[in-house]
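Starting off with a structure, shown below.
One protein chain omitted, others in place.
The letters A and B name the chains in turn, as written, and every chain counts its residues from 1.
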Amino acid sequence: MTESLVTLTTDFGQGSSYVAALKGVLLGVNSQARLVDLAHNIPAQDLRYTAFFLRTAVPYFPPATLHVVVVDPGVGTARAILYVEVAGQRLLVPDNGCWTTLAADRDPERVIRLTEPRYWRPEVSATFHGRDIFAPSAGHLSLGLDPCLLGPAVTDWVRLELPVPALDGEALLGEVVFIDHFGNLLTNIPAEALSRWGGKSVTVKVGMETVTRRVRTYGEVEPGTLVALVSSMGTLEVAVSHGDAAARLHAAVGTPVEVRPATNPSAPSA
Amino acid sequence: MTESLVTLTTDFGQGSSYVAALKGVLLGVNSQARLVDLAHNIPAQDLRYTAFFLRTAVPYFPPATLHVVVVDPGVGTARAILYVEVAGQRLLVPDNGCWTTLAADRDPERVIRLTEPRYWRPEVSATFHGRDIFAPSAGHLSLGLDPCLLGPAVTDWVRLELPVPALDGEALLGEVVFIDHFGNLLTNIPAEALSRWGGKSVTVKVGMETVTRRVRTYGEVEPGTLVALVSSMGTLEVAVSHGDAAARLHAAVGTPVEVRPATNPSAPSA
Partner (left out) sequence: MTESLVTLTTDFGQGSSYVAALKGVLLGVNSQARLVDLAHNIPAQDLRYTAFFLRTAVPYFPPATLHVVVVDPGVGTARAILYVEVAGQRLLVPDNGCWTTLAADRDPERVIRLTEPRYWRPEVSATFHGRDIFAPSAGHLSLGLDPCLLGPAVTDWVRLELPVPALDGEALLGEVVFIDHFGNLLTNIPAEALSRWGGKSVTVKVGMETVTRRVRTYGEVEPGTLVALVSSMGTLEVAVSHGDAAARLHAAVGTPVEVRPATNPSAPSA
């Protein structure tokens, strides 16, 4: 019975009373719901961050887990709230595209627009749908409510496009898409790019800086070494062993990353 | 059975080992207790913040939820620890008034002073009653212990007075009482004040700055617009659409907020 597992992801801030109120309302509908905090410190209203976060977290949960995601710059406007079944997971999300990169190439199994106020709090504020719509709807779903009762199925929704790497002659041009707590730079360049030129060495550049070592994991080189490796997401990652690559390279989300065949024999070999 | 739901609110710091120890002791008494973290980053020993936090969170929980609140500048002194039943909720709190604004105008159903060491850890430190008294008492209560066994009922306790807005001629003078994670300013001015002068427009001032737009929600105006709206608590809120009002207005908790009938036709209409 994973139906009662409900994860929570918001940009309300760690320890926010908004999160507390959301939990209270949800447990008020289903006191047996099993809440799992994912994150409440998503950067405010940052949909790209949210999309990346969901992609690296949601797929690992057991099938039919319900993920409540309230990163919602459009709260109170005409934007829809959606119930989505995609890749075996279930989500309650604002219709802002933050979930669409979960689907990859396949269609979601079901998308429903929440229109049935019977499953909401009796008074719905204009600024806190997390408490007034998401939380009670999640409570009812976790009790086994048929999602069809929440509203009509829809076939159109906002899609979020994430940047994809581009080929430029011999080089593959991508960018930093996420910086983790350790300062490791996760890029949108698939790991295969490191070996796309067969046995030939490749050069990795982040901004103006060239990465000179290719490793399998952080701990196999001297602390402080700048390295390229395959991230736990299967993408190119740039890191400083026991250090902070973002600080060292002054890198941010969006910083260009380039992979090209090496001309210099001291470059990392793939 | 919501009796086993236990929420935790402390100023111990996110990820503090003090929180971990408290959870351990509580689960040691009742390993089936269902813990819900509300906040552990309450500003240190800030009773006004705690009172505001509890008011915006506790009422949403199912009846008989037990709320453990350890924001306790008087730990180890003669201050009492109380078990309180108020507005259908149950709390374990230091006797410092942080819960009294939950009661509004009505009396709490029951207030008991914890005096019975049988329900505490065998050795009680002078500085960590969260672990040594609150946690085991909460464990026993979540197992269904009759609260009468914790100690005697009392009829006197510390009350916390929160600032209330004052009428000054035609103006209503209040203040910022809370700043959320987005920088939105929550005030102690009831939403009705915005329409108290009938159909007439009102002017909202925060410190020296005049708010020039009245909206229903953030997303209905251009990003960066300074707006007044009704908060999710039913009070006057001042916000910057997709921005940070606290930073923009240099506002803090306690910053004066004034609502008065507009003399200028470009002011917001209620």
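In this text, contacts are C-beta pairs under 8 Å (C-beta built on N, C-alpha and C of every residue); 3 or more make two chains touch, one makes a residue touch a chain.
If you're wondering where the values come from, they're calculated on a predicted model, not measured in any experiment.
Novice: Give me the chain A residues in contact with the hidden chain, please.
Specialist: Contacting residues on chain A, toward the hidden partner: 1-2, 5, 7, 9, 14, 36-42, 52-53, 56-62, 65, 180-182, 216-220, 229-232, 237, 242.
Novice: With the missing chain put back, which residues of chain B would touch it? List them for me.
Specialist: 11-21, 23-25, 27-28, 31, 35, 37, 44-45, 73-77, 79, 125-128, 131-132
Basically, only the chains that are shown with their structure count from here on.
Novice: Rounded to the nearest whole Å, what is the centre-to-centre distance of chain A and chain B, using the mean of the C-alpha atoms as each centre?
Specialist: Inter-chain centre distance comes to 31 Å.
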